[in-house]
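If you scroll down you'll find the structure; I have some questions about it.
With one protein chain held back, the other chains of the complex are shown just where they sit.
Right, subunit A next:
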């Protein structure tokens, strides 16, 4: 699926929820089920220090696509990471570079991607794009 298709799918899923609590419960579930990043990638180099929560992200190339794994010490942050990974992982670098994250507004989680929130998610998206840029430049 393309990034856009996945984003549509996620927006559809979230439209089933009536209120914030159901949305958050779902995010918490996603956070709990996120494949944890390999411990060896939880390095100082891969860490994104937010003021509130920490995020680790790692990307590697496979058949022209980038596979992302990530983790956070806060479960809500981790849940949103799971959503972002579903969107950006296993995609071609060019597609990642062209993608937007506007769908986050539509699923009612905009506040989590606010630059002032300091939970590491905005920097994580920047990091994902940096990986895409680096892999594209390499090829």
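The rule is simple: a residue touches a chain if its C-beta (ideal position, glycine included) is under 8 Å from a C-beta of that chain, and two chains touch if they have at least 3 such contacts; residues count from 1.
Keep this in mind: contacts and distances are computed from a predicted model.
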| item | value |
| --- | --- |
| Absent chain [UniProt protein name; select from "Nitrile hydratase beta subunit", "Cysteine desulfurase", "ABC transporter permease" or "Glucose-6-phosphate 1-dehydrogenase"] | "Cysteine desulfurase" |
| Absent-chain interface as seen on subunit A, which is shown | 20-21, 24-25, 28, 51-54, 73-77, 118-119 |
